[in-house]
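Excluded from the complex is one protein chain; the other protein chains are retained at their positions.
So that you can tell them apart, the chains are marked A, B and C in the order they are listed, and the count of residues begins at 1 in each.
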Amino acid sequence: MSRGLAAIKKVVEYVTNSKGFEQCLKNVTVVSAGDGKCRVEFPVEDGHLNGGGTLHGGFTATLVDCISTYALMTTGTGAPGVSVNINVSYLNAASPGEVIVVDAKTCKAGKRLAFLEVELSKKDGGRLVARGQHTKFIM
Amino acid sequence: MSRGLAAIKKVVEYVTNSKGFEQCLKNVTVVSAGDGKCRVEFPVEDGHLNGGGTLHGGFTATLVDCISTYALMTTGTGAPGVSVNINVSYLNAASPGEVIVVDAKTCKAGKRLAFLEVELSKKDGGRLVARGQHTKFIM
Amino acid sequence: MSRGLAAIKKVVEYVTNSKGFEQCLKNVTVVSAGDGKCRVEFPVEDGHLNGGGTLHGGFTATLVDCISTYALMTTGTGAPGVSVNINVSYLNAASPGEVIVVDAKTCKAGKRLAFLEVELSKKDGGRLVARGQHTKFIM
Partner (left out) sequence: MSRGLAAIKKVVEYVTNSKGFEQCLKNVTVVSAGDGKCRVEFPVEDGHLNGGGTLHGGFTATLVDCISTYALMTTGTGAPGVSVNINVSYLNAASPGEVIVVDAKTCKAGKRLAFLEVELSKKDGGRLVARGQHTKFIM
């Protein structure tokens, strides 16, 4: 069953209230979801920072992983798949208080493999923060 | 100033007690550090899991980022640099209770760029969990 | 000196007539170039194939490398930089006779690092063949 905005909002509500790692997405708001795409946004807060006081590369990679998975869940059977490979390029730092928009899209959802792409940019001005590619295996 | 085991232990103690994202490393034990390498280990716990009940790909990517940075800090000036690119391949799932060993090494620490590599494997049996490459810019 | 279409056409003419590796681009036509972007196209021919009779992943990676470099040369000083990292995802096979469009764009051209992105798709129907990310160091 493919899923739309209401369903993805429920997924995010569920995982952020679980004991699992996706708790770290608790201040992320789902803006839109459907047709293989998902957009979320969040304000950079203390819990997202590295030692230099900017958005942590591990949190960015986690967003690339998760938001692209939500995008994939709006296609076909709604299955999340398992990660095969993630690649992230870090273009610009982001600071506390800035709002980041995360746009994920499904480039291909095949029978066995899905290819997903993610872009993080600043809501104010649109400057790119990171770009990611995520490949998943569909079981 | 390059750093050894005692210094890296202090770094990890500091970041896991901060309000930043590296809090998520709080059950990670530094086993060794020096000469451009760093080894840590941790038991897979609830806080590391994805919705399927196995080690979350975002936490794995965070380890690739952080542990390789600690490895880099044992070289040259001890500067952590900023991430340019991270690539992670996911080979096998890991389950709660399994102990994971993370081995990071510095392949090259140049004047401007550092190339780092990370391997996650199961302490019991050595099965590979993930492999990562991390490129950093030294300012 | 940043460069436009005429200049990039000359670069491609020069390298395909050299004794270097970019000879392999000899049937590539530059369609447009400027403002940090470059588009080329080519028909898949025998010299581009793998043992399975489809577009070779090494040739695809070479296109990701080269066409994004041409895109970068249309910005700033026109300097090509040196490669730091290339990542390529392979979405669909391409067969002899199909025409492939390669679209490269500069996501960021900083003082020291440039972040480039490339998409290969089929001219007939637009199906994606591959997507790539290329990071370069500007000396």
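By definition in this document, contacts are C-beta pairs under 8 Å (C-beta built on N, C-alpha and C of every residue); 3 or more make two chains touch, one makes a residue touch a chain.
Just so we're clear, the structure is a prediction, and the values are computed from it rather than from any experiment.
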item	value
In chain C, positions touching the absent partner	15, 18-24, 46-52, 56-59, 61-66, 80, 82-90, 93
Footprint left on chain B by the chain that the document does not show	85, 87, 89, 91-92, 107-108, 115, 117, 128, 131, 133, 135
Residues belonging to chain A that touch the chain removed from view	84-85, 87, 112-113, 133, 135, 137
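Just so it is clear, only the chains that are shown with their structure count from here on.
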item	value
Numbering shared by both copies at the chain C-chain A contact, with half separating same from different	same
Degree value of the rotation bringing chain A onto chain B, based on Cα positions, nearest 5	180
Most central chain, Cα average position	A
Rounded Å distance, chain A centre to chain B centre (Cα mean)	21
Residues of chain A engaged with two or more neighbouring chains	85, 87, 89
